[in-house]
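Each remark here refers to the structure printed beneath this line.
Only one protein chain is missing from this complex, and each of the others stays in its spot.
Then we have chain A:
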Amino acid sequence: MAAPGAAATDLEVVRGKRAALFFAAVAIVLGLPLWWKTTETYRAPLPYSEISGLNALQLRLMVPVTVVFTRESVPLDDQEKLPFTVVHEREIPLKYKMKIKCRFQKAYRRALDHEEEALSLGSMQEAEAMLAEPQEQSEGSLTVYVIPEHSSLLPQDMTSYIGPERMAVVRGIMHREAFSIVGRRVIQVAQAMSLTEDVLAAALADHLPEDKWSSDKRRPLKSSLGYEITFSLLNPDPKSHDVHWDIEGAVRRYVQPFLSALSAAGNFSVDSQILYYAVLGVNPRFDPASSSYYLAMHSLPHVINPVESRLGSSAASLYPVLNFLLYVPELAHSPLYIQDKDGAPVATNAFHSPRWGGIMVYNVDPKAYNASKLPVRVEVDMVRVMEVFLAQLRLLFGIAQPQLPLKCLFSGPKPEGLTTWELDRLLWARSVENLATATTTLTSLAQLLGKISNIVIKDDVASEVYRAVAAVQKAAEELASGHLASAFAASQEAVTSSERAFFDPSLLHLLYFPDDQKFAIYIPLFLPMAVPILLSLVKIFLETRKSWKKPEKID
């Protein structure tokens, strides 16, 4: 009676074990993947390795320089070797993770007939006019003409000349090593006209470690797709001064030519306003010696904030705003002068604030008060004002005064206030800055997405990231091959795409989904299901171990 009963029980026990194992198998093989798949956040694949590769990107900035030798500029046997190409490459030492190399590719050739003719003319202006005519030079390239040693084109004590277009003239030499001497002079001139460490350091100021001189480098505006320029006339005392300014005419005459020359670097919009009863935040001090008022240099930082709340233009624009304020001091505080560090009045009576704009104090001619009763009609001399504002505008865009090599003659800027090579230099700097910004944005986005696994990555965000990475690579390639215009366009696209991906609102959708709430939802299902399975697995495991040990004991 006992034996068949025990056999039946054993059979039952084995069947129970099998059922428990099967449950566990189904839960692990089917249940877990199903749960994993259905509760997964969608994360499109991103090019992580390429993004981390961007950090080690080598930027090779190529400047194509055409060196044109006229007859008798170098010895005859040297002329026989033309044309050939020399490459001069050097690393720009910056404490930045990207290695930046500057590469001057000098293509030496002989002058063509019309170039010979132009360079044998009497004056530099005529020669320039004649040389500028036939060919259009591409952005970023330079042409250096080597003229005979005793040419009268340059004053005798000068060895080189830098023109307003992408052109320079260097004096040749009759010497055994003429090419290397001329080559050094060409490099000097080309560096002055294209890339210098200063320019790149200023462009990368935000990405470089703090330096004691870096605050000065942070003066230029950050690169952006567009800029808004606001001219404001502040009249704190309309009871005494009836101020008029012809801002429309002044903008048309002075600002617009400058901006249209700069238009390759971004879109510009210009507006103007007159604000009454807008006062500076600082009370000027009275100087009895000159019976005038002054603003000391240390109080200038406090001037801007109270005025800024009245300006109100930054709310209307996505682009960075540059403010230029013309302040006509109230009657009780005139004349008003700005003092520099040493206490001497500043000649322009103006100052600028990095990345914000400039302020100029415009004193009313004291003779005006005698003639008529208040309010005095004041016509602002726009030439004086615009001179200052244009100089400040150049500084704020990071167009520094050129650093000329020794014995070099500089023609001065074109009538619009900007030489063509200064614009090229700005484009170089902006391209590098854009690349640095885009790389930083992409790196931090990749880091963020790697760290927080809750963030949904949609396909359009991923495609923006891919586009940005491709644009960075393209910009680097174009820079290396010397196509400045397309490199700048690609770098702008890189910045736009990377920012769009970084600030996409869909990244935030599931960010707030804390783990405790997830557990609160899963526990009612998972706990009652997992506990019996685990218990029976443990039991089966113990029993099998026991049955394995038993035979050993018998032995």
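Following the convention adopted for this analysis, a residue touches a chain if its C-beta (ideal position, glycine included) is under 8 Å from a C-beta of that chain, and two chains touch if they have at least 3 such contacts; residues count from 1.
Operating definition for what follows: contacts and distances are computed from a predicted model.
Undergrad: UniProt protein name for the omitted subunit, picking from "Phospholipid-transporting ATPase", "Transporter", "Hemoglobin subunit alpha" or "Phosphatidylinositol glycan anchor biosynthesis class T"?
TA: The missing chain's protein name, per its UniProt entry, is "Phosphatidylinositol glycan anchor biosynthesis class T".
Undergrad: Check each of A:L225, A:I521 or A:L542 against the chain that is not shown and name the one that touches it.
TA: Only one listed residue reaches the unshown chain, and that is A:I521.
Undergrad: Hey, which chain A residues sit against the chain that's not shown?
TA: Residues of chain A in contact with the hidden chain: 5, 9, 12-13, 15-17, 19-20, 23, 238-239, 274, 276-278, 310, 312, 375, 520-521, 524-525, 527-529, 532-533, 536.
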